[in-house]
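Only one protein chain is missing from this complex, and each of the others stays in its spot.
Up next, chain A:
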């Protein structure tokens, strides 16, 4: 196994593109190191991207924020302006692992690990976040929703790495929320999860809505049909019940040690309903 601490994104991309064997990109390492230690993977090349300029920075951009790929969960959690603008995204990031893991884990790593249960991903999808990708052919931008393609798989091409994720600006009466279900209170992985992002008009009626569910399909899924039900409402109970049903309708979870199909499906709807209420209250709405 070779280790390369790249100093530019181009160097990292070139090295990953040139390697014929298995590769891993190392930022926080909270997934990669576990895979290595358990013998799950034996990569030929590990490319560390932490030393690349900008990778560990959060920068304001066009009213939103650009978050470097190697920024840790704890750093995101301490960024007050970012937490105020996208509280659902930052609360999702801060649920990854434990306090200790937060010091290392990254939002981008959580996305690239491509687990359908990743805690950072549903809120990013609901936020219409955009990933900036560095590759052998240069840079490109891609919606976060299009990055995961299945458990452990992404649409990133050989040699490509995500260098940053962009969270856009949003109007005043807008907010988001993320909830996950785990059988205990921490140190766990979502059995089902839901993120809701809302924009309200001045009267408190929902103007736009985005809903994304985690751990109920091979990838995090955006549920536009459920989100559409919220638009034009003030989240009355009837609307919320229909929205939860619409969420349940798209769930295609697996039956495994962490939860049954029926449980994950039901819980995804419940969480979406609860997250919608939190996002609504954060956006200044009152029912």
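Please note the rule applied: a contact is a pair of C-beta atoms (placed from the backbone, for glycine too) under 8 Å apart; a residue touches a chain by one contact, two chains touch by 3 or more; residues count from 1.
Keep in mind that, in the parts below, contacts and distances are computed from a predicted model.
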{"item": "Undisplayed chain, where the name is taken from the UniProt record, one of \"PadR family transcriptional regulator\", \"Branched-chain amino acid transport system permease protein\", \"Xanthine dehydrogenase family protein molybdopterin-binding subunit\" or \"Acyl carrier protein\"", "value": "\"Xanthine dehydrogenase family protein molybdopterin-binding subunit\""}
{"item": "Touch criterion as defined above, residue of A:65, A:181 or A:280 at the omitted chain", "value": "A:181"}
{"item": "On chain A, residues whose C-beta touches the chain left out of the figure", "value": "38-39, 181, 183-189, 191, 256-260, 262-263, 265-267, 270"}
